[in-house]
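All protein chains but one are shown in place.
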Amino acid sequence: MMARHSPSLLLWIAILATTLASAGCGGGDASKEIETLQSWRATIDLAAEARLHGWVTPRYADQLRDKGRKALSQGDELTSSDQVTPAERDSLSIAGAGLRAALARLDRTGP
Amino acid sequence: MKKIAEVALGVITGIGGFLEVGSLATSVQGGAEFGFQLGWAVLLGSISLMVLMEASGRLAAVSNRTLVDQLRERFGIRFFLLPLIVGFLVSLLVLSAEIGGVTLALQMATGIRFQLWALPIAFLAWLLLWRGTFGLVEKGASMLGLVSVVFAIGAAALHPRWTSVGAGLLPTPPAHDSARYWYLAVSILGASISPYLIMFYSSGAIEDGWTHDHLGINRVTAVLGNLFGGGLALMVLVVGALVFLPRHIHVDAYEQLALVLTPALSHPGFVFFLATLGITCFGTTLEIALAIAYLLAQGLGWQWSENMRPSQDSRFSTTYSLVILLAAIPILLGVNVLGLTNISMVLTAASLPVTVVPMVLLMNDRDVMGKSVNGVVANVALVALAVMSCAILLAALPLQLLGGG
Amino acid sequence: MTRELRVDTLIGRMVRDPAGHRVGRIRELIAEIVGPGSGEYVVREFHLSTGGLVEALGGTHLARVLSQRFGLRSNRVVIGWRDLDLSDAAGPRLRRPLAEVAAALPPPGGKR
Partner (left out) sequence: MKGICLVHDVLDVQVVDRTRRKMGRVDGIVIELRDGEPPRVAALLVGGSVLAERVGRWMLALTRGVLRLLRIEPAITRIAFEKVRVVGSCVELDLDAGSTSALRTERWLDAHVVCRIPGGTGAEKK
């Protein structure tokens, strides 16, 4: 009786574990955060360029700006926490400054 | 000429939507992080889907029963429970992600938060299913889905080195982040080879009354349609590779995706991206909602047809109505749609064995298939696919842990 | 005296011979019409097999395809209705030793 349920049981466990694992997978280490900040800086730069040429709507640029700011505040949070080494903190600050500058450039493209 | 047009129409409509939330997101992610290197996963995905669609269409045309019918009849309820539950849950997740895709397209276009679009979109989808016919869903979804050709135009405008694109079609080991590489490969495979598509396709063969005479059309549709769909997904990957990779943009949010066509096509690139995302996800929403209702109705022997009035198959029509509502709830609650998309694609890939392995047996069964049993080529392909799907199932959990973040 | 029994719950039950040895699990019941046009069907044969999990999942059919394709061994035993004692549905038994039962029947294989 048990043997017949085992394939479905196994799959269930796999699905459950995968879901749980993905929920628990939050990242959080500094190098990953730096990459994220740099990625968002590039995104905001591209958005500023697109905005300048009128490729995208202001409404859409606002949404990207919000997402960029969210990424920045998450980066800042990690930078000011005591989970990072001083060297990591420096790199994080530089990456954060890059994103902040990009956001400012996007702001200057106007509404 | 008229004949060619007919076949072309058949190919286009037979396959349903070409791109959807999963293939858009995973292909851009693949291109952004690994350039053209993951092109093979797109190719392998479309060849796999080609094999499965051809087989399930042939099964339906020859035996006059859908894949789901056969799974229940041949393997009994104890086994059938597995594809039933797994297929239901995974398709429900994908359905949710598709609704998320439509609502995000609307958010980016209007500035109104995507959560607020969840119920209106669910209602519209439900209304179309309630009032429309199978032909409307099938043809509407595919015809409007042709808007995704914009990715081919975008890719061409960026002048990629086509030899490099071609080189990516052969699998090579990654130079960095191998866990992420294989995770994205599995996601791309999951986005291409969806069980709901196979259920939808084989039910469509019954809805459209296929017989032995349709075996040729079935083959042409499966081959050409998937080459076309796979080709478009590859173009998405190419655009992602040329626009996001040099800028080191990793995709963390759907909002980033809408920039991907702007360097190549400027403002139309933005508009057509949103149109592609919104329309293809909406078309797929209709198809998955139907596929889930087909799965339940066929598995349990209820009356079913999208061409009947809801009152004639009330269990079937109630099922798709409830399913759409259920899938809209996570979006209403503001779930992270990109995360939902990625997890659904990996789970889709992991769920493949429950459909593919029994198919190997069905397609070789003379009681079911008569003279149309699998030949050597189809068998080698199907068995290889079954083995691959089992390997993916085993790898999915470790990859999600190591490469999903 | 008559008694009703569910075929669907009988499937997969282990049949033992009079000495208590395992013979195989019930996988199939063959019914035949009593007289032309009567509409009444009776069970003539029970098909047992010794195959394991694969058969349990897929029924006899899957096992047959598998054994054809990959040469897996799966022994089939055909038991006539007279030889199977179903008075205890949870533990069906042969009324005679397997050797006598098998000799009394044509060889299996003519399923259709």
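Order of writing sets the labels: A, B and C. Residues in every chain begin at 1.
Assume contacts are C-beta pairs under 8 Å (C-beta built on N, C-alpha and C of every residue); 3 or more make two chains touch, one makes a residue touch a chain.
This is a predicted model, so every value here is computed, not measured.
> For subunit B, which residues reach the chain that was dropped from this view?
Considering the whole complex, subunit B reaches the absent chain at 63-65, 69, 72-73, 76-78, 80-81, 130-133, 300-304, 307-311, 313-315, 317-318.
> Touching the hidden chain in the full complex, which residues of subunit C are there? Just list them.
1-9, 11, 27-33, 39-44, 59-61, 81-82, 86-87, 111
One rule holds in what follows: only the chains that are shown with their structure count from here on.
> Could you state the distance in Å from the CA-based centre of subunit B to that of subunit C?
So the centre of subunit B lies 43 Å away from the centre of subunit C.
> Could you tell me the distance, in whole angstrom, between the mean C-alpha positions of subunit A and subunit B?
27
> Counting only residues that touch at least two other chains, what does the list for subunit C look like?
56-57
> For subunit B, what residues touch not just one other chain but two or more?
78, in rising order.
> So in the complex, which bits of subunit A are touching subunit B?
Counting only subunit A, the residues touching subunit B are 4, 7-8, 11, 14-15, 17-19, 21-22, 25-27, 32, 35-36, 38-40, 42-43, 45-47, 50, 53-57, 59-60, 62-64, 67, 71.
> What part of subunit B is in contact with subunit A in the complex they form?
Residues 78, 81-82, 85-86, 89, 107-111, 243, 247-250, 252-253, 255-256, 258-259, 262-263, 266-267, 269-270, 339, 342-343, 346-347, 350, 354, 393, 396-397, 400-401, 404-405.
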